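With one protein chain held back, the other chains of the complex are shown just where they sit.
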Amino acid sequence: MIALTTLLAPFTMPLTPIATLQEIPGTTLPLTWFLIMSLVLFTVGVLTVITRRNTVYILMGVELMLNAASLNFIAFSRYRGEAALLDGTVISTFIIVLAAAEAAVGLAIILNIFGLFGSIRPEDPNLMRE
Amino acid sequence: MYYDFLNVAVLALGGLGFVYVNLLIFSLIRPNKPSKLKLSTYECGMEAFGSSWVRFDMRFYSVALIFLIFDLEIAFLFPWSVAFRDLGMIARVEGLIFILILFVGLIYVWVRGDLDWVKSFSQGRAIRLGPTAEEEAMLLRMQVEQALSEASALRTVEEGESSTEATV
Partner (left out) sequence: MDTLTLMFLLIATITIAGSLITLWSKYVVHSVFGLMLALLGVAGFYVLLGADFLAVTQIVVYVGGVLVLYLFGIMLTPPDRAERNVKLIVFCSLPAVAGAMYLIGSARAMEGKWLPGKELPPPPGKHLIHQVGHSFLDKDQYLLAFELASVLLLVVLVGAVYIARRRWEASE
């Protein structure tokens, strides 16, 4: 069981930077801010997937979630130094490529389903034959 | 590195500002006398009716898809193109393999006719070079038959009209 003070630690403790971005002197951006942004993006993506009943919206929500994951990769790798930033960049590049491939194939399938069933709501195609 | 992107940001903000500041200035100094006729969609001509959604051609999607794939290829070839000079022959071969694998896809799409905007006659054929001689002959025959049937129909109508005139 984690104590309540430990749970609330990110909000009670002052925003000391875990690491600082050095290029402009005197600037600090804590890693936590990027993680919170990633969390917000992921949550909005999940909400889009859950609450929308148009399959195109569902794909858009998946795009948001993939972007959140990619942002997480980059944020963590940036705060581990330059070699790690290279790895994070390559992994995020592959995430972008996979997201684009997913969008292409997914939209083609959606258009086919619309042609067969006349609807793009996810609950409508319920036959396993043409 | 930030300063490179600061240039981009300043340029983008300058572009946006140019548009909206001009719109703001002109909305302040221009006369504003709206009337019902002026506010209609087209001041002259027909009122619009029906839904604005029309079925687009699926080939728009196919072309966008092919563009996206080669866009991704470019995203991979940018780092290759700045690095292959340092790495000698093997890097060039690796890049060539990458390009050749995607070139297979381009050949497939090209041969199957997904890049043709106007659909040619021989649907589903591997290589489309326009209609074959048999198909042209068939088309010609169909056109002649249709013209003949139209002519005969016209003739019967004229005969009927003339016969009714005669009875009158």
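General observations
Think of it as A and B in the order they're written, each chain with its own count starting at 1.
Everything that follows uses one rule, which is that contacts are C-beta pairs under 8 Å (C-beta built on N, C-alpha and C of every residue); 3 or more make two chains touch, one makes a residue touch a chain.
Worth saying up front: this structure is predicted, and the values here are computed from it rather than measured.
Counting contacts over the entire complex, the absent chain touches A, B. The missing chain lies against chain B, touching residues 1-2, 4-5, 51, 53, 55-62, 64-69, 71-76, 78-84, 86-87, 90-91, 94-95, 97-99, 101-102, 104-105, 108-109, 112, 114, 119, 123-124. In the full complex, chain A touches the hidden chain at residues 2, 6-10, 18-24, 26-29, 31-37, 39-48, 50-54, 56-57, 59-61, 63-64, 67, 70-71, 74-76, 78-82, 85-86, 88-90, 92-94, 96-101, 103-105, 107-112, 114-115, 120-121.
The working rule: only the chains that are shown with their structure count from here on.
Rounded to whole angstrom, the centroid-to-centroid distance between chain A and chain B, based on C-alpha atoms, equals 32 Å. Note for the complex: chain A touches chain B at residues 23-24, 93, 96-97, 100-101, 103-104, 107-108, 111.
Residue ranges on chain B touching chain A, taken from their complex, read 1-2, 58, 61, 65, 68-69, 71-72, 75-76.
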